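Removed: one protein chain of the complex. Kept in place: all other protein chains.
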Amino acid sequence: MSVTYVDAILEAQETLLRDDPRVFLYGQDIGKFGGAFKATKGLAEKFPGRVLDSPISEDAMMGLAVGAAIEGMRPIVEMQFADFSSIGFNQIINQAATHYYRTGVPVPLTVRLPSGGTPGSGPFHSQSMEAIYAHYPGLVVVTPATVSDAYHMLIDAVKLDDPVIYCEHKFLYRWLKSNRINGDGLPIGKARITRPGKHATVVTYSAMVHEAVRAAERLKEESGWEIEVVDLRSVKPLDIDTVLASVARTGRLLALGEAFPWGGVTAEVVARVCADGFHLLDAPPRRLNARDTPVPYHPKLWAAHRPTPESICLALRELLAF
Amino acid sequence: MSVTYVDAILEAQETLLRDDPRVFLYGQDIGKFGGAFKATKGLAEKFPGRVLDSPISEDAMMGLAVGAAIEGMRPIVEMQFADFSSIGFNQIINQAATHYYRTGVPVPLTVRLPSGGTPGSGPFHSQSMEAIYAHYPGLVVVTPATVSDAYHMLIDAVKLDDPVIYCEHKFLYRWLKSNRINGDGLPIGKARITRPGKHATVVTYSAMVHEAVRAAERLKEESGWEIEVVDLRSVKPLDIDTVLASVARTGRLLALGEAFPWGGVTAEVVARVCADGFHLLDAPPRRLNARDTPVPYHPKLWAAHRPTPESICLALRELLAF
Amino acid sequence: MPEIEEAIRPTADVAKDHVRAVYVAMLRARLLESKLSSLYKAGKIVGGVYLGKGQEAVSASLGASLIQGRDIFAALIRDQAGRTAFGEPLIDCTRTYLGSVLGPMKGRDGNIHRGRPRDGMPAMISHLGAQVSLVAGMLMARRLKGILPGTVGATCVGDGATSTGAFHEGLNVAAVEKLPMVVVVANNQFAYSTPTERQYACDDLLDRAKGYGVGGHGVDGTDLLACVSTIGRAVRLAREGHGPQLVVARLLRLVGHGEHDDGSYVPDTLRAGALGRDCLEVGQAQLVEGGYATAEELERWRTDAAEEVQAAVAQAQQEPAPDPWTEVWEACSVKLSTEGL
Partner (left out) sequence: MPEIEEAIRPTADVAKDHVRAVYVAMLRARLLESKLSSLYKAGKIVGGVYLGKGQEAVSASLGASLIQGRDIFAALIRDQAGRTAFGEPLIDCTRTYLGSVLGPMKGRDGNIHRGRPRDGMPAMISHLGAQVSLVAGMLMARRLKGILPGTVGATCVGDGATSTGAFHEGLNVAAVEKLPMVVVVANNQFAYSTPTERQYACDDLLDRAKGYGVGGHGVDGTDLLACVSTIGRAVRLAREGHGPQLVVARLLRLVGHGEHDDGSYVPDTLRAGALGRDCLEVGQAQLVEGGYATAEELERWRTDAAEEVQAAVAQAQQEPAPDPWTEVWEACSVKLSTEGL
């Protein structure tokens, strides 16, 4: 029997609801219907009164979650798509993120953002918003790339006393499967070496971890290059120590992400590595992001908008050739 | 007679209203009252029906501006504070920013964001949101640091066919004065060497340009260092050529900004310089940003939250000592 | 604006043609949509499919009350019939759904997000409620240009969208500016799976009109003639300078939220009740009984529409998909830097 990425999210929520009476779920169509992606399937029946359908009011959903968290609950808010969190943006960055610093009272809430592109989803159902939230002090932003991380990081996110933006990648929902959920005990804030290597380091997160591994395998087969892939797991805090240790081994850095190219995680990674590990670099660091347009709708455009194993290989070859 | 930074903004709007019938202003209290900062003083009387008080509805203000721009008008929206643009965020990033790519119809609107910290303004009247908007394809983000730029860049912003986020710094409003508005003809998208130097480059924008110049003067006096200060002027597009040319001369880079430390303009600058001008650097590039908390209210905390001439000097000394 | 008033004030004759036109648009939309549904099931569609089955009377009544080339119609998720009535060619729809690069969005956006903003048909973003203030802005522009009165701007939203801040802010702004705007709420009892009792607590969404200071009109959305007259009147009132008009139509979505959804959460009792009537069937009976059309005409319209749909699908299917290599990857219309960043 295998567990998908979205199953892991469902299971984590079930575990949390079962073990912690402070946990409740709030979101559009998450009750009897089980959510647009079925990440809450069956939970409303199992935990009556604790899995609540919200109106289409992302601002109020977030305000409500902050209020409940202040009172000691542990709300998990499901945004139907990450893209719609733009409506909850104000409550997230101004109400949730500032609350602990302003008042000393922490806000233990978790927002689940179904993130990232899938073919045919278009500009408003494909966005990656991790960099937007990571900019704000007071938020923790996690981006699980594996089935086990999807499970364990959601559990950890809800246990954390601070607001966590949990970016789950829609492309991985059913595509990514695992035989079981086997944690390696890494906490939020620690990156993982997904694939060891010695010639170059790809630092990435979320769905792009898998594209990076594919590219690495291809380069290995084709030319014997050993590419190390670092999965950041959380983008804020960002585990620069693990990244630097990898770059120290390989001397080469490619920062890879699916988000828009200005700013974002890849800029932060490159800037941090250059500031703290400049001497470790044997070649100029590179970045690879999506293109600088909205995420296009047509699968053919979409596939050329975001990084692919091909474009990652290309970037790596240039990096290795330096 | 001297012109302040906010006078320049007022004058630019007057010029625009006078010369272009497509221009109108929309915002809270901008009519008879002349705006919270008096940036529209007298304009409602001079241009009846074209300077309109809006309800407290930032989402609708932006939606309305997009609609008007689609119809060929050139709205200028004043947010009372940049911080409140979080409510207009969705309309800005999803409606305005994506419109041209999606439909081929450009959206010539300008949003004025009174930005940045001043003593005693606190977490919700001090924010710098340029990095948030710059992340999104389809937006142009400008950050004038001088009286002349405040004038000319606003004129240019409104003339541009694309949506422009015009970040005006509140600290400069009345503090910054000039004898006259004398443009040097630099277009949006071009940076300026504010102060030439040869030992290190500070790349910055908005109010921090003045703090950087102060720090540079101090280092010159105290130790004879010649610090070059580059004013980005617009953060998207970001004029990496001018930055690289400066770094080529000095070999040392400090990216300086007033915004929060994760991501943002300083990360983008460092990442771009390292990617494209790695070989130009004689020392690891450095960044200096605000601290990773909300902007504190008390002036004593505020002054220690954002970079100051002292902290800039410290960063530069370390950079120069490398 | 007397000449405008005349143009749309239904005389006996105009009314007859008007009703017929509304019905034809409903029919064309219905046949097009059922084709889209089959294509979706056959895996031929790019992305999701969102249909307006059961909402055609409301939507087409609105579209047909507006004047293409003059008015604004910000169609939403279930407005194929309104688009058709307003004058959007069927090919815009099939091209978008089938991923032709010749469609109005060139493959950059899809399905119901299509539009032609320069022809008074803004292209919706997904974020519900956001089009209300956009239409208000388009009308403001026209007022500032001195070409108001004379134009009406209209948009449709669902019951769910009334819970958005954007809907509230947008309608309120339109009311403050007394804009000639019509907002039709198609209250189809569900927002995706969420029933109205989890969406709002008032007895009737129509109760909101007074709170905004706008005109309010309720209508049975399954009743073609009632829709034609009520929505027509709302449009007329807006056009005549009475400010925004809120129409609340009661009906049921006769399909899933999208074609991926079977809508099994809709109780059978609702389906079997008055709200579950099919407005196309009701309309057909009304047309025949009221002497608006003969059975032969109805049959011919159906045949014509079926052929037209077939042709639009066939044409779009032969057309090329967008090509990433020739795609212009630019989000701004002006090039300010060599890199675009």
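Lettered A, B and C in written order, each chain numbered from 1.
The definition used in the following text is that a contact is a pair of C-beta atoms (placed from the backbone, for glycine too) under 8 Å apart; a residue touches a chain by one contact, two chains touch by 3 or more.
Please read all numbers here as calculations on a predicted model, not as lab measurements.
Undergrad: Using the touch definition from the header, name the shown chains in contact with the chain that isn't displayed.
TA: Across all of the complex, the chain we cannot see touches A, B, C.
Undergrad: Would you mind spotting which of A:132, A:160, A:288 or A:319 touches the chain that isn't drawn?
TA: The one listed residue touching the chain not shown is A:160.
Undergrad: For the chain left off this view, which of B:13, B:28 or B:266 is in contact with it?
TA: Final answer for the missing-chain contact: B:28.
Undergrad: In the whole complex, not just what's shown, which of A:239, A:258 or A:292 touches the removed chain?
TA: Touches the omitted chain: A:239.
Undergrad: Which of C:156, C:176 or C:331 touches the chain that is not shown?
TA: Per the contact definition at the top, the residue touching the missing chain is C:176.
Undergrad: Go through chain C and note every residue touching the omitted chain.
TA: 163-169, 172-173, 175-176, 178, 197-203, 205, 207-214, 243
Undergrad: Since one chain isn't shown, list which residues of chain B touch it in the complete complex.
TA: 28-29, 31-33, 36, 53-57, 59, 81, 83-84, 86-87, 119-125, 261-262, 291-294, 296-301, 303-305
Undergrad: Under the stated touch rule, tell me which residues of chain A contact the chain that is not displayed.
TA: Answer for chain A: residues 24, 49-50, 54-55, 57, 59-73, 75, 90-91, 94-95, 97-106, 137-138, 140, 160-162, 187-189, 234, 236-240 touch the chain left out.
Here is the rule we go by: only the chains that are shown with their structure count from here on.
Undergrad: Average the CA atoms of each chain to get its centre, and name the chain whose centre is farthest from that of chain A.
TA: C
Undergrad: What whole-Å value do you get for the distance between chain B and chain C if each is reduced to the mean of its CA atoms?
TA: Comparing mean C-alpha positions, chain C is 40 Å from chain B.
Undergrad: Taking each chain's centre as its mean C-alpha position, how far apart are chain A and chain C in Å?
TA: 36
Undergrad: Mind checking the centre-to-centre distance between chain A and chain B? Centres are C-alpha means, answer in whole Å.
TA: Inter-chain centre distance comes to 30 Å.
Undergrad: Any chance you could list the residues of chain A touching two or more other chains?
TA: Those would be 83, 86-87, 123-124, 262, 291-294.
Undergrad: Mark out which residues of chain C touch at least two other chains, giving numbers and ranges.
TA: Expected reply: 105, 108-109, 113, 125-127, 165-166, 330-331, 340-341.
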